[in-house]
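Here it is: the structure, laid out below.
Only a single protein chain was left out; the remaining protein chains are all shown in position.
So, subunit A:
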Amino acid sequence: MPDPEPVRFGRKRALPSCPNPLFLQWLTELRDEAKEKGLKIQYTYQKAINSLNKYPLPLKNAKEAKILQNFGDGICKILDEKLQRYYRENGKKQMGVEGKEKGGGGGTKRKKREYVPQKRSGGYAVLLTLYRQAQIPGSKGYMLKMELQTEAQSLCDKSFTVPDLGSKYTAWSSVSTLIQKNLLIKTHNPARYSLTDEGLALAERLESVERDVKNIPGEDISEGDGREEEEEERSLSQRATCAIQLSRDAGEGSLQGKPQSTLTSIRKPNRESLLPGAYEILLCVDFIETTGGSHHRKQELVKELQRNGVAFDVRKLNVGDFLWVAREKVTPVPGQLRAPVGRELVLDYIIERKRMDDLCGSIIDGRFREQKFRLKRCGLRKPIYLVEGSSSSAAHLSLPESTLQQAIVNTQVVDGFFVKRVQDVRESAAYLTVMTRYLTKLYQNRTLFCRSRELEGDISSNEEEGGIPFCSLISFAEFNHGAVKNKCQTVREVFARQLMQISGLSGDKAAAILGQYSSPHSLLAAYEKCGSEAEKEKLLSCIRYGKLKRLAAYFIITD
């Protein structure tokens, strides 16, 4: 019997070479240009590319291309123009020779125009801010999102957080362009932004131009007071200093004459503060608590709160059902419809409300533990579990009542949450009402400080003594953003999750493996270095668990 052919992996039938390389090339360029600019037409071009790829015959001109799907008048016209230009420049060459022709075709320049961000645009501000931070000796080499936004805002005309009317894009959107152009990289979770070598070079040039410009008129351009005021109105939450803010609130004019120190105080976080009387305590209700379901009981909660005169706001909370914010009192600006956005700091109390049937359902499908996990990590230190329901409501559910009761007790003892039991939705509303009133009273004369969780981390110790409430609070924006369910994944995280897909590999074992081989690449490389199967099996034996032999086998097999 002749030797069986060695198994070939991958494609068995060779791909034919491209019959329409020019059209393909132009469409690809058009698509990439559109992608850079973030235009939706990139998808149109992509569809045309897909369809062209499936067509095996050479096309003589753009009109012929019209027979293909997704080739409409627009694209054909563009391709026709390009074709004409190509013929003019290259004589009537035969089309479709090889796919490897480069540099041909009209309209494409040899060297792409280098990306230079506009002065005082988002990209400009971000590059310059990171560059300046890098110049400080001993700097950490990266910045976190909130930090970067705060520091870069003064260099940028558009707000990093508040989109212009009619658009959903802010100056921050340009960061994705910078990343795509390899000027910036984003790593870790929570995200860290740092300059690449190219980014550094570009930023250096930006800085030197900036310096030259400054030197010419002989005074600080960017620190004028006039510009200050305008920026105030647009993005109040981005001020690094609180001088002007305080003066506006307290009605004093004395601070306005003060010369502004450089707003980009990179090293020291200049703490924003809210003075007593300048803010109000507001209950935030997750909008899912008020809609959905056939229960008009959900509406009843809101109605009760209204009847009790509770100041509340319905919004989308990424974690928890109720919480409280201290919101700055703002007065509308004459001449503008939209009132300026007040700063919001979130108080340490967060409530997860569970009716008995919800509790039962969430235990069964596993959400119960996941929700508690997320509540513990959200940055607020006083989680509350509001359990609504009487014994009768617990009676006819899928789980026995004792199981539910045990789960509630566990939440208090094991997870350390404050458990509040109420009979029905009216009592829930009563509890929220009383809590809001008491919190308002508690914070009556307190100055609040904005703390950034990214920069300063969480505070573990209970610094309260007696009746003094905690006054160093996170901003609502940072809190809600940080609690998003499906955050960006890092290599490490996905690798760990993948390891845990094997039975017997739990979190701590995955952590142990990651201690030695922090990415799949390094683990696979280590396996390749092993000489024999036995060695491969032993590779992870430092972790000494029989089932890991199977893990090793898994990485070796090539079936």
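The working rule: contacts are C-beta pairs under 8 Å (C-beta built on N, C-alpha and C of every residue); 3 or more make two chains touch, one makes a residue touch a chain; residues count from 1.
Everything below uses one rule, namely that contacts and distances are computed from a predicted model.
When the unshown chain is looked up in UniProt, the name that turns up among "ESCRT-II complex subunit VPS25", "UDP-arabinopyranose mutase 5", "Essential meiotic structure-specific endonuclease 1" or "SSX family member 2 interacting protein" is "Essential meiotic structure-specific endonuclease 1".
Checked against the hidden chain, the listed residues A:339, A:395 or A:524 yield one contact partner: A:524.
Contact with the omitted chain, checked across A:90, A:135 or A:187, is made by A:187.
Subunit A residues in contact with the hidden partner, per the touch definition given at the top, are 9-10, 50, 172-173, 175-176, 179, 186-189, 191-192, 365-367, 369-370, 373-374, 377, 382, 402, 405-406, 409-410, 412-414, 418-421, 430-431, 434-435, 438-439, 442, 466-467, 469, 486, 488-498, 500-512, 514, 518-522, 524, 542-547, 549-550, 553-559.
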